[in-house]
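Starting off with a structure, shown below.
Excluded from the complex is one protein chain; the other protein chains are retained at their positions.
Chain IDs A, B and C follow the sequence of writing; residue 1 opens each chain.
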Amino acid sequence: MTNPTEQKPAYELLGLKAAEYQDICQRLNREPNYLELAVFSLMWSEHCGYKHSRPLLSRFPTEGEAILQGPGENAGVIDIGGGRAIAMKIESHNHPSAIEPFEGAATGIGGIVRDIFAMGARPIANLDPLHFGSLDKPRQRYLLDGVVEGIAAYGNCMGIPTVGGEIHFEDAYEENCLINVMCVGMVEPDKILKARATGPGNLVILIGSSTGRDGIGGASILASAEFDETAEEKRPTVQVGNPFMEKKLLEACLEMRDEGLLVALQDLGAGGLSSSSSEMASKGGTGIDIDIAMIPLREPGMEPFEIMISESQERMLAVVTPGNEAAALAVCDKWDLDATVVGKVTEGDRLRVFQGGEMIADMPVKSLVDEAPTYIVEPVRPGHQVDEPLPEDHYRQPDDLGEVLTTLLASPNICSKRYVFEQYDYTVQTDNALWPGGDAAVLRIKGSPTGVALTVDGNGRKCYLDPCRGGRTVVAEAARNLSCVGARPVAITNCLNFGNPEKGPIYYQFQQAIEGMSEACEALGTPVTGGNVSFYNESFGQAVYPNPVVGMMGIIEDTGKIMTHGFRREGDAVLLIGGARPAVDGSEYQLYIHGEVAGRIPDVDLEKEKSLQALVRQAILEEKINSAHDVSDGGLACCIAEAAVAGGMGAMIDLGKAAFAPGAGPALRADLLLFGEAPGAVMVTAAPEQVDGLRVAAEAAAVPLAVIGRVGGKRLVFSDAGAEVINIPIEAAAGAWGDALEKILEAGV
Amino acid sequence: MKAKVYITPKAGILDPQGLTIERSLPALGFEGVSNVRVGKYIELELPGGGDADAGDKLDRMCRKLLANPIIEDFEYELIEE
Amino acid sequence: MKAKVYITPKAGILDPQGLTIERSLPALGFEGVSNVRVGKYIELELPGGGDADAGDKLDRMCRKLLANPIIEDFEYELIEE
Partner (left out) sequence: MPASPQTSAPPVRFGVVIFPGSNCDTDAHDAVRTFPGVRARYLWHKDTELDGLDCIILPGGFSYGDYLRSGAIARFSPLMDAVGRFAGDGGLVLGICNGFQVLLEAGLLPGAMQQNQKLKFICRLVSLRVENDSLPFTRAYSKGQVIKAPIAHHEGNYFIDRDGLDELEANNQVVLRYCDEDGEATAAVNPNGSVSNIAGVCNREGNVFGLMPHPERVCDALVGGTDGRGVFESVISRVTSGAEL
């Protein structure tokens, strides 16, 4: 019996369509050889070529006066004043982490960190939004432990504090975990580096690890008939991270930057040398010659195409002027790094590969980098998506609401994530002024009153129910988190995690999410500075929830006024500011207590959201409030419980006073007031004498404000229409919330 | 019954530990050492009796817990006492 | 010349890795395993030629670098090719 794959042409085995192959032949005026075909197939893959996303990504607003670098470079850069700028970018490492969680996550950190120092920035923080399947499955616990240890091993070794993130567990991620990582760096605006290979005659230096057969092209290349006999030994190997090497690489690159030795710098990520060299040439408007005979190899017998597409980690490509190569190599030598001149910048627009004297590939750079074909798919609204929310009495109200509260507090999505974040070094670099557990992290800037606030947010379940509203919600929530610590939201980066975009419903979700996010970014003044798209997160035809993850940066003018979420003073008034009518649709309460995901999520009113956040920030600046906490997962009850546990103080709350959407409809049931979710609300506490002033400010801003209770005592008491509906000691809340994750993970092996 | 398990990084897989040790040896006065690979060595005691499937059991144990078959190879020895 | 080095936690020293493995084995269906000790297994290539002092050299390498005598024991094998 013959192997059916042997009948297929090489281009098809490499994942190219017949029309794409024709296109390549036309651009070359001939048939490509195998090396060229491998390079084209890689550059025209979804991952490198953005075939299904490029047309839609252009919807994002990217302009802003503080934006020094928008999408298009290795990371976005934002001016934060005082002669400093922030570089930031987020990326996914979903597929590698599902295969080998420790190394997959570790190399994910390695990759995103390289993007940041490729901009000439020193990494100052990592954040890690993670999504797994439900923890009652042993494999999910294994994945979580491996991923967290991998992030810890790499980030801690690099000396970059992991200051934030989020962790979410739901069945939709069982076959496809989402492992996103964000890195943030600091750079002086005049020291920003670009990946532009300018100046024909300049030299190209490859720095760092030797090149092995890591992650070569995946299964598509292996299935190629030409390689059948040796497929076993050519099996793509799992990439193993070497954070020590990367730390040296970071220091050497920044030292070369400081000495003014670099014309351009670029990391080697997906697509290895092919992608980094052609992108540098494309941006520089030049060509590049690479001599693969010069490249230090880790394994004998590597084929030219393997060398060109290897994804070996911890490598950088630098362009230097001919007089400077000795100095650059000396810096690398000081850091005990291998560095080799492997090519030069040329006139023209070709990527040419040589092996010693012989030219073995010759391709137009523009075709590789900028002219990958793009595809537009007919969007189809998914069948599960509905226009109407569930009726408010759709579920029966549970009898014991106190028990619902403790159950939710102990649920993996809401409970404390201490088990995870204590594995990350969050204090190194001594700038972290707000340790994990709050609404956002705040990094001070030494020698300046300014601080940088950071958060990541994603909410796949809400995007699944309504991707457009979900997209708006996610951006608004990120901004609200920043405002709650007193920071003005400035810009975002994003990672779009979706299923197979060739399917109408997935394409629809992708398009809708981008629309919603864009509207929110425009309304809130937070342009998109870059990001990453991860498609094909699906198995057995089942996609993950559509999950755009937003990383947002904000500025705090005065780090002396950072706000925290824990109750701070007995006798303070508890106020609810903003807010729409809370709904069961898409809430943790719906999933965890009623076992369903259904209905339609409430929308965000972006204008009101903007006023609400301005109001909260103003109150923080004027020192009128003592705590602030965003009302999100688990609703008002969980929000208040978290503030109580953090502050070690109880509260008495009258739910009837919650001014959710005043006048809109009949009185809400207690369970929805407690656990329902709707965007756009912040809970703050203030001394009683501040309340009038806050009320006046809220009226002026046309934001609803209600005094709903008082901080004090050692119990959490919620009443509705004069009757107590919850009355539990705060230790019960703290006990449920505090080490739930640890218990789950340490119980089952 | 006593067992010894030897775990090594798979061929072709990067071994950052081995690499780092190898690179630093010359500075410590050990020239010319190459191909340093660092793995694990595990000793354990299996419950006596069912000798027949002891090897089988150990094999499964290696696959499931002791080694990471995606990036590591393993070998073992069983020692009768 | 090839060398194999086996490093084990000293007797009497608590071995946190071994202990953790031992505790997690029953849940995976492996009952009765005891005395799990996790050490290191290092392979390396010594420069050929001076066989006579190869053992000597390796011994010094183990003492000085590869093992920490306060908490670890070591053994090695030299393999002629």
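Brief remarks follow.
The rule is simple: a residue touches a chain if its C-beta (ideal position, glycine included) is under 8 Å from a C-beta of that chain, and two chains touch if they have at least 3 such contacts.
Every value quoted in this text rests on a predicted model; they were computed, and no experiment measured them.
Here the missing chain is touched by one residue of A:T559, A:Q590, A:N626 or A:T685, and it is A:T559. Only one of A:M119, A:A339 or A:A433 touches the absent chain when the whole complex is considered: A:A433.
Across the entire complex, the residue among A:R213, A:K344 or A:R444 in touch with the chain not shown is A:R444. Those residues of chain B that touch the chain absent from the view are 16-17, 20-21, 24, 27-28, 38.
Contact residues of chain A toward the unshown chain are 149, 152-153, 156-159, 242-245, 247-248, 335-336, 421-433, 435, 444, 446, 559-560.
Of the residues in chain C, those that touch the hidden partner chain are 13-14, 16-17, 20, 65-66, 68, 70-71.
In this text, only the chains that are shown with their structure count from here on.
Chain B has its Cα centroid 37 Å from the Cα centroid of chain A. Residues of chain C in contact with at least two other chains: 24, 28.
Across the assembly, chain A contributes no residue that touches 2 or more other chains. Interface of chain C with chain B (complex): residues 6-8, 18, 21-22, 24-25, 28, 30-47, 57, 61, 64-65.
Residues 99-100, 103, 209, 212-214, 237-242, 244-245, 298-299, 312-313, 336 of chain A are the ones touching chain B in the complex.
Contact residues on chain B toward chain A in their complex (touch as defined above): 9-10, 12-16, 19-20, 23, 68, 70-71.
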